[in-house]
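One chain of protein is taken out of this complex; the other chains stay put.
Entry: chain A
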């Protein structure tokens, strides 16, 4: 039963006449609703992402009204134009809704808008206050923040705020887990929905997304594989594979087999064999599957990774359109750069930490610089953040440099790099050299910062601290990403082993590009841009010539002895061997590299690799530092004497150290005469240290961290009389420290944090007259300090938790007046999960 509108008043009669051409009225309404709906939806969605407390229900209300409107329009459409009564009723309803919408827009929206703006300004003020206060305490910033600075201004801002409120833990658990791909997708939404439409088309089996580096292909592919609608169609059969420049196709095919076929994989003879078997399997299987092949570089690679099958689809991203074959079932979508409307918010986000130009900035200048990025998201990000917080002259010069670049309508790789180069130009000579060394390490991997610093210190002959400052500068300029696992003070004592960095492939491209301008033999740095089966042919051709390279980086898979070719790298001072395999033969030319100072062997496979082919002991006499990662440590005994100049040995994620100790008890001790720095980290099977290890009387830095099985330190530790820094963080098995620790008369820094089983400190600890910093947080079993700590005359700083802190405060009030007792809560962090 409806009330008949015509009878209820004159007003109704007026539009009642209008109803006679009801269709017209609804089409106008339709346009209104259609125009508003997507925007309101977006507003609503962005509102949904906020925590519950801050959600504004108003957008939901509005959305509901609009949805009603859509339903109504639909009904209207289906009604015969001769059904006058029905049409009248609808028209009345339309009128009603129209009025509601107008009211909403006229009254509700502005109020909410101004409320939002007010909140926003409030936030901004808080932030500015924090900044102006020098962010609480300068020392705190230097010690606590710098190691954690990321190249994400938003994160930094949030972090600063948290430090300001001194409440890092609050709210961490309340929020929903952030999606792992929380990349900023401004401006990509339109493209995402376009590609989605193509992808869901029945006739399409392969979608190729092509675009230049940094245009957001990977971001889009990730967003797509996480998209609800896509997930609805392909369910959990979505496989995301990063192919990159130098893929190991067999491994990728094996992964695909495991993820798609979900059975234990058979042994594949070759890539072809794997492809054939997988293809057969897929034809049999016939279920909706989406494989995302990200970052494909060559057509040959791609062809080995394409399959047919019922419901089987592939999304390919590439920088090179020619990679993708053209057949009827293949569509190519060219990902355009952002238009100005979308680019501005993104640029401002990186440059100012907000989505619009702040009133304090010169709007014209900002727009000019932004325009020079030509809508390339990566350029927006890099240039934006490299200008973050810079004064006006820097902006001016950046604008000019960008202007002088190539003709900008041509978006090829060279153009991008030339533009990105502008962010290198602001670096001084030394930092630029350092940046170029980044090409030694593969992209998108977490690498220990120490590895990089080793090259800078030993090859570039920089002081460690200067090198570290440059590292921070590069991180600040977004040229590399820094992450840290723990808030460590060790940096003050020349160790950054808990810091990690990674680099974006475009940044690495830039480093490679700049490093390879000279002829190969004359290059100062010789890098393999991508992983290959063996040394690049271009190098092998020149094997009779002497290379000038100082830094050589090689990236391969498993290597056999005969796969190496004799090269003349006699000038090389640093050699970086990257590989992912479980067996590896060291290159034969290693023994001829007489000037070699830095040797870095990094395995990225999931298993610890066995390494063979150590050079004869007589060579490598100049070697200063060795870093090994994810290896079964080769026995070093016979070489120990040969490493006459070795200053630093770092083993991370290595196994086989247990053997080393057993072997050693019968043999002569491990003598490494002039060692300065000894690091063991995450060596999960280390139970005991070899007894002779304490004969390295010259060692200054000793760090054994995260070795959970280590039960005991050698009793004769007191022999390490030059020790300045001793780090035993997270050695869970340690129940006590040896008494002889008191003999370490030069010790300045002692870190026993997270030694959960440590029950007491030896009384002898009081003899450490030079000890300045003691980090003992989260030693939960350690309840009592020995009386002798009162004798620690040089102690300036203790970091500990509440319980033991009270005892330190008592010591402070009675004897050590200068002591700074820093009481910290148990550290909650998820950084460790990114490793």
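Some points to look at:
Assume a contact is a pair of C-beta atoms (placed from the backbone, for glycine too) under 8 Å apart; a residue touches a chain by one contact, two chains touch by 3 or more; residues count from 1.
We take it that contacts and distances are computed from a predicted model.
Between the listed names "Protein transport protein SEC24", "Fungal lipase-like domain-containing protein", "Ubiquilin-4" or "Vacuolar protein sorting-associated protein 26C", the UniProt record for the complex's undisplayed chain reads "Fungal lipase-like domain-containing protein". Contact with the undisplayed chain is limited, among A:103, A:123, A:229 or A:258, to A:258. In the complete complex, the residue from A:521, A:732 or A:815 that touches the missing chain is A:732. Contact with the chain that does not appear here is found for just one residue of A:233, A:361 or A:757, A:757.
Mapped onto chain A, the interface with the missing chain covers residues 169, 173, 177, 180, 258-259, 262-264, 485, 606, 653, 682, 684, 706, 708, 730, 732, 754, 756-757, 780-781, 826, 828-830, 832-835.
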